[in-house]
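If you scroll down you'll find the structure; I have some questions about it.
We show some of the complex, not the whole, and keep each chain where it was.
When the chains are written out, they are named A and B in that same order, and each has its own residue count from 1.
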């Protein structure tokens, strides 16, 4: 396999995980351990970084061992997102960040117009921006052209667990950009993660699928295996599909 | 995890693999090794068991290390299938067998009527019968009632690589029988194997998906991981799916 490189840093694991929605930090730590992830996302607006009287993530998930990836979960404008990440940089020195600007609370679908504005400001500011986005292959290329270091389209709505609803657009994104493409929402179970990798994506980011499983630590282990399985299957080159012929409707390659 | 027991024998790996369609026995052996399988199916009618001047499978895949599972690939009547397995027992002493009686050469869909006749004769004869069958939950229960030791429904047509087309019937079969259920045709890539396990199946059997991948040994490794990933995800209890509400069409549990 080729190395998995984001912004010049090489990683072994292609599975990135969130740190929210767990019962407690103890469980968070055990699930992350089981997942084999090397990069963990942290919601800057939600995590306790200043009150030493309350539990702190850093006491459970060692920032020396894991690459913390601050994200802008809960931000609905470019302005909020940019301010949030500037705070994160001041607090922890992080410059590799995950940008997400959400469109509304109901769907958590990205607001792409605000995402472009924020990405531009952050890149100008010297951040290395991994960006949550819609599954729009033209927008993906534009984000790469702006200087984003990874494109992170949704597989389906955040927290939906519906998997990769539109494999066609994910494949187009992968064809359209050279920086890593990571599916960043929608994974519900192990096979979904494998599908993402089989489409040729470079990695997968998930949170709810692990944290909201009945047994999160066990699911974290399943996801570790599934991402590796999907990657190996992609590299192995799957057998052709053979369907009962529909003479009136051959399947024709559109692009490629 | 609970042990994986077929006909009183306990296995660790839930992935069973075929031995046909490879470039040569060398590749067969390496792929099986990479798959981690403990049970390998052998097409009695196709394998060379008597001519020492030609390569023999047993020289590459050690029958002391692997459980050979003779199958009736290529049989289109109960009579052919029963005779084939009697020959296998005389030649190799095998009594744990995989019965498949095919309906036609075009689809390789099972002929269930002939399958019932053959299963009955074989069980009366003292064989332990694992049985390839359609995804019919009523037929599955009848096969169990007759004494079959494992029910092996197709996920889709043999050699099609279309995956598990009808998860509803596979789930019904799993609810209807107590002996192990193994998906036995249709797997095309790693995620398909994971899906089979996530539905609660006890194992998966495949041949083409590995042998006809561009790099069979690598795919065998992917399948090993995928079966384990799917099993762990099943045991972990996945998160609920959440869809955009369609007020006119709630999804209701039908059976269970």
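Going forward, contacts are C-beta pairs under 8 Å (C-beta built on N, C-alpha and C of every residue); 3 or more make two chains touch, one makes a residue touch a chain.
Nothing here was measured: the structure is a model prediction, and the numbers come from that model.
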With 2 chains placed, the number the full structure-file assembly comprises: 4
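We adopt the following convention: only the chains that are shown with their structure count from here on.
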Contacting residues of chain A [partner chain B, same complex]: 107, 157, 159-162, 188-195, 198, 208-209, 212-216, 218-219, 221-226, 228-233, 235-244
